[in-house]
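Complex shown without one protein chain; remaining protein chains in place.
Our next item is subunit A:
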Amino acid sequence: MVTSFVHCSRGLRRSCSIRGAKMPSSYFSELRSAVQNGIRKSAAGCDGGVQSSVEVLVGQGKLWSGNLRCFHSVPSSAVSGLNVLLRPGTVFHSRSDSQLGLKRDYCSGVSPGYGLGIRNSRNCSNFSRGFLGKSRSFSSSGEGESIQYDVVIVGAGPAGLSAAIRLKQMCRGKDSDLSVCVVEKGAEVGAHILSGNVFEPRALDELIPQWKNEEAPINVPVSSDKFWFLTKDRAFSLPCPFDNKGNYVISLSQLVRWLGKKAEELGVEIYPGFAASEVLYDDDTVVGIKTNDMGISKDGTKKETFQQGVALKDFLDKVTREEVMMPDSSSTLQKSEITGRITLLAEGCRGSLSEKLLRKFNLREKGHGQHQTYALGIKEVWEIEEHKHKPGSVIHTLGWPLDNKTYGGSFLYHMNDRQVSLGFVVALNYGNPYLNPYEEFQKLKHHPAIKCLLDGGSVLQYGARTLNEGGFQSIPFPVFPGGAIIGCSAGFLNVPKIKGTHTAMKSGMLAAEAAFSALQEGSSMDMYWDALRKSWIWEELRLARNYRPAFEYGLLPGLGVSAFEHYVFKGRLPFTLKHGKPDHEATDVAKRHPPIEYPRPDGTLSFDVPTSLHRSNTNHDHDQPPHLRLRDPTVPERVNLPEYAGPESRYCPARVYEYVPDEEGKLKLHINAQNCLHCKACDIKDPKQNIEWTVPEGGGGPGYSIM
């Protein structure tokens, strides 16, 4: 087995973690688990039939774990090697015997950090050189590998990629370098991106002013803007409240792909297919994220393809090179500064890690205080007949098929190549638990005004995703110790405009600027919050804050207030309306509502869920633990089914949740996690908040390309 270290010299980074006298509280648990893991591995391994032994002789310094001569057998297929914890500054020499290769590898050097990973490496001599120079380091802390970057960004969406691009642009401007890594759970960049989308290029003009000459997939300007109120058979034109002059009809998935290419050209490392599943802490500071373990089967045991997750960490601190070289002068080792360690979370609406951090650091209370409200958007891209296609045509509808108490509507945007984006958005604070947003969408397509457009066409792709509707009132304090939350994970969507891409991109850029000065000059990430408040995002969202909450009182009052806001007050009302109940609490009990009978799909305009799901190209490896966790497994049958008639079996646009009768005829919840579109509706809408959406193995999920 040959594994060699890659050494790339970059900029100012060191790989040394030296602390003062106080040991971090997590150290001993790390130590304990490293020792345990090391021993556990040698017992469980040996399936490859290769036994290697490593002797570590320690000179100066102390060996904290293992004996002075320790032998571990390492399975040949193990990714991580022997892990020995050494105190920083320990001089060591190790020898490894590989029985098969009959080689002796020697490694010596100075251990810089607490973790030391020794691999069966033929190029062991490089190992020591790398630690003392400027390089990226691979270190193991007993539980897996960890790779260090200056900035780790979770999510390759508009916000994440804008932040990455901005960081690299600033590096070029100041002639320095930062290592930036973007992890993305989708199989490729853009695979999990779904949006209307009528794009306002304001943020892109600031980020990449020359986008027009760089083949950006933005080439359909808005040509017409219509606003209809639908009843069952008619469509009434209303005065259009939107002003889309200068905007473009695009596929956001395509734009994000293009942004990804631009980011890679600037030197950003993007890794699709890796899901960030855990936040790594050091005391109470976020130091990075850990990717999912891959290759675990449904019952939790490790398959033969098991690979442990990788920790992506920020550099813990910077120490000058001279201080590292002299391990015996311990006084210089104490001189270390903990400078910026930045993790940016750009997971999109209701991001799983972002929600954890929002709760942990009480960021909602520290921000504008209100909870976030959401809507579920279901979208199809159609290819329609040539003569019906008008590139740039934008239509929004309100009214039918939703009733007066449910906020929502549809959109129809004409892209190019005869393609049309058709979507339906339902606010998730609806009361009737029998409402099925997917079926309402299918109903909508039969409306005469929509049907005439779609007749003769065919569906290319299908997908669904939740979006923020909380606006200004729900913005949390987006900075936490060690990083910040950007994009829709924080929530900057402008609800009356129905646009969130430009604000997400701008928030990414502002966070990048704050991160850059934090890393270079040691300023605080709170600068991001200040920058947000001074930017156009703030003004835009503040002016738009009273539209959506007005609909709490019903459709007509909402329309009335919106009209007033738009034409008269323009956001200058002195008060701010509050949101109603959180979405999950707004679900009413089933006995107060009649069940809704939905018509059967006809196969040309409307479809059943499995057919639509097939068009989303969604897939997950079936043999993995279900990523949708029930906090209390009895709640579905005890509460959801009797009281709310099992709403999850109705609002999920992928038919993940089904109540099927078991052998005794009792209905039991069955979770088809493989269908999941990663929309997060269940995490939001479950009445008792019992369903927790966690991230599945990276690379799974939908495969959007033109959404």
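The rule is simple: a contact is a pair of C-beta atoms (placed from the backbone, for glycine too) under 8 Å apart; a residue touches a chain by one contact, two chains touch by 3 or more; residues count from 1.
Basically, contacts and distances are computed from a predicted model.
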Options "Electron transfer flavoprotein subunit beta", "DNA-directed RNA polymerases I and III subunit RPAC1", "Ras-related GTP-binding protein" or "Protein BUD31 homolog 2-like isoform X1": UniProt name of the undisplayed chain: "Electron transfer flavoprotein subunit beta"
Touch criterion as defined above, residue of A:Phe227, A:Tyr271 or A:Tyr598 at the omitted chain: A:Tyr271
Identified contact with the non-displayed chain, of A:Asn416, A:Ser523, A:Ser562 or A:Asn617: A:Asn617
Among A:Leu161, A:Ala187, A:Ala590 or A:Leu641, residue touching the chain not depicted: A:Ala187
Of A:Ile147, A:Val249, A:Leu428 or A:Ile537, the residue in touch with the unshown chain: A:Ile147
From A:Ser162, A:Thr291, A:Ser393 or A:Ser410, residue that would touch the chain that is not displayed: A:Thr291
Where the missing chain touches subunit A, by residue: 1, 4, 6, 48-49, 76-77, 79, 100-101, 138, 145, 147, 187-188, 191, 254, 269, 271, 273-274, 291, 294-295, 303-305, 307, 310, 312, 460, 614-615, 617-619, 703, 705-706
